[in-house]
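One protein chain omitted, others in place.
As written, the chains take the letters A, B and C, and residue 1 is the first residue of each chain.
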Amino acid sequence: MRLFRCACHSGLSYWSNVARAPADVGGGTRALPRSGGPVDASVLHDLAAASRILADQGVVDAFGHVSMRHPSDPNRFLMSRSLAPALVTPDDIMEYDLDCDCVDAQGRGSFLERFIHGEIFRKRPDVMAVVHSHSPNVIPFGLIDTPMRAMFHNAAFVARGVPVFDIHEKFGATDMLVGNSEKGVALAEKLGDKDVMLMRAHGSVATGPSLPVAVFRAVYTEVNARLQFQTAMLAGGGNIAALDAEEGRLADEVNLKSSARAWDLWKRRVGF
Amino acid sequence: MRLFRCACHSGLSYWSNVARAPADVGGGTRALPRSGGPVDASVLHDLAAASRILADQGVVDAFGHVSMRHPSDPNRFLMSRSLAPALVTPDDIMEYDLDCDCVDAQGRGSFLERFIHGEIFRKRPDVMAVVHSHSPNVIPFGLIDTPMRAMFHNAAFVARGVPVFDIHEKFGATDMLVGNSEKGVALAEKLGDKDVMLMRAHGSVATGPSLPVAVFRAVYTEVNARLQFQTAMLAGGGNIAALDAEEGRLADEVNLKSSARAWDLWKRRVGF
Amino acid sequence: MRLFRCACHSGLSYWSNVARAPADVGGGTRALPRSGGPVDASVLHDLAAASRILADQGVVDAFGHVSMRHPSDPNRFLMSRSLAPALVTPDDIMEYDLDCDCVDAQGRGSFLERFIHGEIFRKRPDVMAVVHSHSPNVIPFGLIDTPMRAMFHNAAFVARGVPVFDIHEKFGATDMLVGNSEKGVALAEKLGDKDVMLMRAHGSVATGPSLPVAVFRAVYTEVNARLQFQTAMLAGGGNIAALDAEEGRLADEVNLKSSARAWDLWKRRVGF
Partner (left out) sequence: MRLFRCACHSGLSYWSNVARAPADVGGGTRALPRSGGPVDASVLHDLAAASRILADQGVVDAFGHVSMRHPSDPNRFLMSRSLAPALVTPDDIMEYDLDCDCVDAQGRGSFLERFIHGEIFRKRPDVMAVVHSHSPNVIPFGLIDTPMRAMFHNAAFVARGVPVFDIHEKFGATDMLVGNSEKGVALAEKLGDKDVMLMRAHGSVATGPSLPVAVFRAVYTEVNARLQFQTAMLAGGGNIAALDAEEGRLADEVNLKSSARAWDLWKRRVGF
């Protein structure tokens, strides 16, 4: 059986290579996935920090989650057990394969909506981290016909376009949750090659080529939504001089670097 | 005389079974109600926590109150003495019958509007907890003709409909308070079988099959109101893709379980 | 010379009865006013608390002030020296006559706009405390033609009407400050018999028959303004079911008592 050990503030955590017995996962009996290999404690530490940063920045409340691709195995990802984001510690991080089966749950519960993460990681090899949230200013834009636009350079990634995933289109009336692979596939399909996506009457998804960038985008998607609300109200039906596509592309290149400054500040704020 | 003892962090609190002498209650002299029996300290602790959570989450300020049905007697309920919600401790919890007479006040004052709670508990056997608040984003929806709708899955209970109680309809010009049984009856009548209700120029009521669910609904009624404000503004007169009734029903089933995650987080935040 | 001694946490503070020499006040040389007599330390303590409460509740920032009529001399009032409200201590409280001359400044600076307070105390014997603030949600209502209305029972005093004082009407272009008696008189005139008043492009004034009630009204004027903003936006031009005059009158009677609950909570929050 694989072991998950987190030696959080001092060294490496790792999974042993002992094969595990098959286990019951989500109905049928199938073999538990093998681990993608040991993960440095600093990685788990950063992922827990990301979770707390999102809470501290008002992007998540009691709900929402963040994941990252396994550093040494692109077919695995890391994500907390089912827990309020503000409470996540490195010890709560679990490993999943892209079918969202847990490598070694040790009796801990998984987020129902981990399929958002697994299917995006499967479809988008460039994505290294995913945030799912219900950040409040963003939700209105998933309920109306007005598309999100980039109100300032920090939200430059918005200029590439923000699709809206409506689970009702393909699945009819549901509990709104992306609670299985089929729904995750449809969601990842709708995301396409974009960086962020709205989910109708639910929330949103932000992705990035690194954990800090995904967190940065989740935060500034929320900020941008509040800005766009105010701007749209003030503009009436008039012109809004948002970033155009090329400005967005150029500004996002800078953000990919400058997001490190935000990451450092935000980590400090949550005491990590 | 009945005793109310709270052994808050270590064991059970209880009322003795000694009969009490009649006392003056609300004008006429009538016998004080008998207690519904001893209540576990953890219950009182949770009710005090609920009060503080509502303050911490911005649902109540100096005013507002939360109650729960007595665990072993459906004709009794528990509620703090008249006190700002952020200050409530287990020792402040008192027991009432459904006429809102206090079992053993010990000289402590009662909330004027306890009749909101008593009459809902009388009319709605399924309701186990009631929150009354003036949470700010909700109040506007009690003053206009636009009904509240569910903007996202966490507020799924809104999809069942949110009536508006206007005390003026039946009682003319008043001090706006539900300060006697007759007004409480009218309010409970208007609530019908719904989960939440607005009170014109006053506030709102949220109910639930458990204390954590009632608190969850009070919090997300407030969140939903803010979301609907922004969404309605952005939509102009256009379409809003809110939860439909069936989506609301399905999503609320999930919330009944996932509200525990919020409850655990919120309790920690207030140090309970 | 009069002495001002604050024995804040233990007993009485008092002014000695020694006559003072004439001093230069605001230009001409005239005799300094006599003190209205010693003031209990708890009064000074409460006035400092009021100042900090207003800061804690977001009614004042670095600017704004609160005063109360002298407990034993209706022709004197108490007010902090010129200082950010969050920093006021009992030792900062000074005594003024209704001409706004300080009894014993001891070199400490006075607020430029103390004439707001002095002239209201002169014209309105029923007013025992005055708050002047620039609380943000209120300011817009001083700039437009829409009158404030009472959105809920806690703001019942608004139902009596909220006049707008435009300093430009009588004084033309100024620095907007009520910096002398003449301007104070015009302001008090416009207030008339109302409880609160807006000041165009500046802020507002709240009064009350006691210090806690004036503070309560300052807080709920701000809350009500935010509520009215949202309600007016949602209503479009449609009906708003605000408190009517009689509801306002009845609800305000309750507030005069229940404001004590808010006062107790707010004092605790600021550690007083």
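Assume a residue touches a chain if its C-beta (ideal position, glycine included) is under 8 Å from a C-beta of that chain, and two chains touch if they have at least 3 such contacts.
Quick caveat: nothing in here was measured; it's all calculated off a predicted structure.
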Partners of the unshown chain among those that are drawn: A, C
Identified contact with the non-displayed chain, of A:63, A:77, A:115 or A:266: A:266
Residue among C:177, C:241 or C:270 that touches the chain left out of view: C:177
Chain not shown: contacting residue from C:76, C:122, C:183 or C:202: C:202
Those residues of subunit C which, in the complete complex, touch the missing chain: 61-63, 82-84, 86-87, 112, 134, 136-137, 139-146, 166, 168, 173-177, 200-203, 229, 232-233
Interface with the undisplayed chain - residues on subunit A: 150-154, 156, 223, 226-227, 230-231, 233-235, 238-244, 246-247, 250-251, 253-254, 258, 261-262, 264-266, 268
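Rule of thumb we're sticking to: only the chains that are shown with their structure count from here on.
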Degree value of the rotation bringing subunit B onto subunit C, based on Cα positions, nearest 5: 90
Length of the line joining the C-alpha centres of subunit B and subunit C, rounded to whole Å: 35
Contacts with two or more other chains, residues of subunit B listed in rising order: 233
